[in-house]
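Heads up, one of the protein chains got dropped from this complex, but the rest are sitting where they should.
So, subunit A:
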Amino acid sequence: MNTFIYGVLPYIALTIMVGGTIIRYAYGERGWTTKSSEFLSKQDLKWGSYLFHGGLFMAVGGHFVGILVPKFVTEAAGTGEHAYHMIALAGGIPAAILFLGGFLMLLKRRFAGSARMAANTSSIDKWLYLVLLLTIVSGTAATIQNIPGAFDYRETISPWFRSLLMLQPDVSLMDGVPKVFQFHMFLWMVLAITFPFTRLVHCLSLPFEYFFRRDIIYRKK
């Protein structure tokens, strides 16, 4: 079972995420949008959206460092295990509060807010909200549960994830990982599978090219 979940499923998930996104971009660009609902319900979007996206950027940054930067690198830079854990908590807990808080505000807005929001909520959106909720809650729960620092994910989860990227998955690293972390691992794979079918694709459209283009565009047929 562990072999499947930690050795096979990640590849299935990442393949669907990358392949599905490419296919959607090639054949379904017309439907590629942020799916903004600000037009239907504006006032209750402001704080929820800013908190959610702000927390999201912090969380993404934290995961990037925690997973992709090997332990010996930070230790060579003079950051011991305890110091690293404190820094991670100092960033992680505020990120979790913003991320989860913002998400709950958006959740309330979507399902207990204006009746007009139904026009912007499809069934895939409902699944997405469920998966996102579980992912964020499990991530927050894992962070809080591990405040004492008994479990070192940088000895287990991070090397496992890097082994995935090296195409040599080391499933044994995931033995004995606390349940809440395991649940969080399972959920990111579910999220990756859902990704190309949801509005989440808009994160790939952050308009950096806007800074480099001229103001008025003329286009030939």
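Heads up, the rule we're going with is that a contact is a pair of C-beta atoms (placed from the backbone, for glycine too) under 8 Å apart; a residue touches a chain by one contact, two chains touch by 3 or more; residues count from 1.
In this text, contacts and distances are computed from a predicted model.
The complex includes a chain that is not drawn, and of the options "histidine kinase", "Respiratory nitrate reductase beta subunit", "Acetyl-coenzyme A carboxylase carboxyl transferase subunit alpha" or "Phosphate ABC transporter permease PstA" the UniProt name matching it is "Respiratory nitrate reductase beta subunit".
Listed residues A:N2, A:T15 or A:T34: the one in touch with the omitted chain is A:T34.
For the chain missing from the display, the contacting residue among A:Y50, A:F64 or A:F111 is A:Y50, taking the whole complex into account. Contact between subunit A and the unshown chain involves residues 29-36, 38-42, 45-46, 49-50, 53, 115-116, 118-120, 202, 205-207, 209-211, 213, 215-221.
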